[in-house]
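Of the protein chains in this complex, all but one are displayed in their positions.
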Amino acid sequence: MKVLYFAWLREKAGRAEEQVAPPGTVTTVQALIDWIRERGGGPADALGDMAAVRVAVNQEYAMLDHPVKPGDEVAFFPPVTGG
Amino acid sequence: MKVLYFAWLREKAGRAEEQVAPPGTVTTVQALIDWIRERGGGPADALGDMAAVRVAVNQEYAMLDHPVKPGDEVAFFPPVTGG
Amino acid sequence: MIRVQRDDFDVGAELGRLTGGNTAIGGVCVFVGLVRDMAPADKKGADKVGAMTLEHYPGMTERQLERIDREAHGRWPLEETLIIHRHGRLEPGDRIVLVAAASRHRQAAFDACQFLIDWLKTQAPFWKVEETPEGARWVESRASDDAAAAKWTSTERAATK
Partner (left out) sequence: MIRVQRDDFDVGAELGRLTGGNTAIGGVCVFVGLVRDMAPADKKGADKVGAMTLEHYPGMTERQLERIDREAHGRWPLEETLIIHRHGRLEPGDRIVLVAAASRHRQAAFDACQFLIDWLKTQAPFWKVEETPEGARWVESRASDDAAAAKWTSTERAATK
């Protein structure tokens, strides 16, 4: 599973992307977040307050109960500010 | 007093503009129209149905009771279709 | 700024001049009106059906455009505005009019731009005569244009009642 971080989440996470292999019990965005938090480090800090974080699974906006599986691309980023 | 005709009113009137000297009793747009109608000819035809005619006095939109006086520029034209 | 001219205009160059050097501008909304081909769909080729000529009232045109422009500046916090209206003979696809409003804020730019074209359509003394296979035909004004312009006066009407 590929995890991407953008904007200040990228800075806080200390990385733009990473390949992760969470256990088979991680089947939703929420479970992935919980697993990243338990793992600790920069990514755990980045996902500390999900109120300011948006999620995309395979480049489409997703809710916390959205399913995730091996091979998916999961991105975390702040509310967008383009235009 | 200068009278101008535009678009199909100009064609119907058979002229783009004319200098007129109506009697002193012609002190409003309505009185000027009545005078032009009595005079007859193309301009009378052009002003036959005022429902489709707009009026400007000195290049500002005006109602039929708007005053007119010697030296004024009075224009008659259909509803505008620019843009 | 307003301009009435026979010649075509370059939208990019006009906008560059309009916004250039004013870094308070966050956005510019522009409407460009084009001559639509009114010819039947089965008529093609070099017939040039659908050309039109725009007549106007020199003097009053500029006066009314200035008035509309001032009104927009009174209603919205605008940095710059531009109105260009052509007259003379135009063919399908030709640019007729450009209205632009530049502001710090996107919504003001959109609202002012729409106001400018809505009011111009009902206030500026221009008349279109189309070349049709049956001869010249003066374009009739549209009730939808009056309705579009009227929406900008409804608040004042309500206020004065």
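As written, the chains take the letters A, B and C, and residue 1 is the first residue of each chain.
Here, a residue touches a chain if its C-beta (ideal position, glycine included) is under 8 Å from a C-beta of that chain, and two chains touch if they have at least 3 such contacts.
Not measured: the values here are computed from a predicted model.
Asker: May I ask you to name the displayed chains that the omitted chain touches in the full complex?
Answerer: A, C
Asker: So one chain is hidden, and I want to know which residue out of A:A13, A:V26, A:L47 or A:A75 touches that hidden chain in the complete assembly.
Answerer: Looking across A:A13, A:V26, A:L47 or A:A75, the contact with the absent chain belongs to A:A75.
Asker: Just checking the interface: what residues of chain A touch the absent partner chain?
Answerer: 4, 6-8, 56, 59-61, 75, 77-83
Asker: Going by the touch rule given at the top, which residues of chain C touch the chain that is not shown?
Answerer: Its contact residues with the unshown chain are 10-16, 19-37, 50, 92-93, 104, 106-107, 109-110, 113-114, 117, 148.
The rule we apply is simple: only the chains that are shown with their structure count from here on.
Asker: Could you give the separation in Å between the centres of chain B and chain C, each centre being the mean of its C-alpha atoms?
Answerer: 26
Asker: Please report how many Å separate the Cα centroid of chain A from that of chain C, as a whole number.
Answerer: 49
Asker: So, what's the distance in Å between the C-alpha centres of chain B and chain A?
Answerer: Distance between chain centres, rounded to whole Å: 73 Å.
Asker: Going by the contact rule already set, what residues in chain B reach two or more other chains?
Answerer: Chain B, residues with two or more chain partners: not present.
Asker: Which parts of chain C, given as residue numbers and ranges, touch two or more other chains?
Answerer: None at all.
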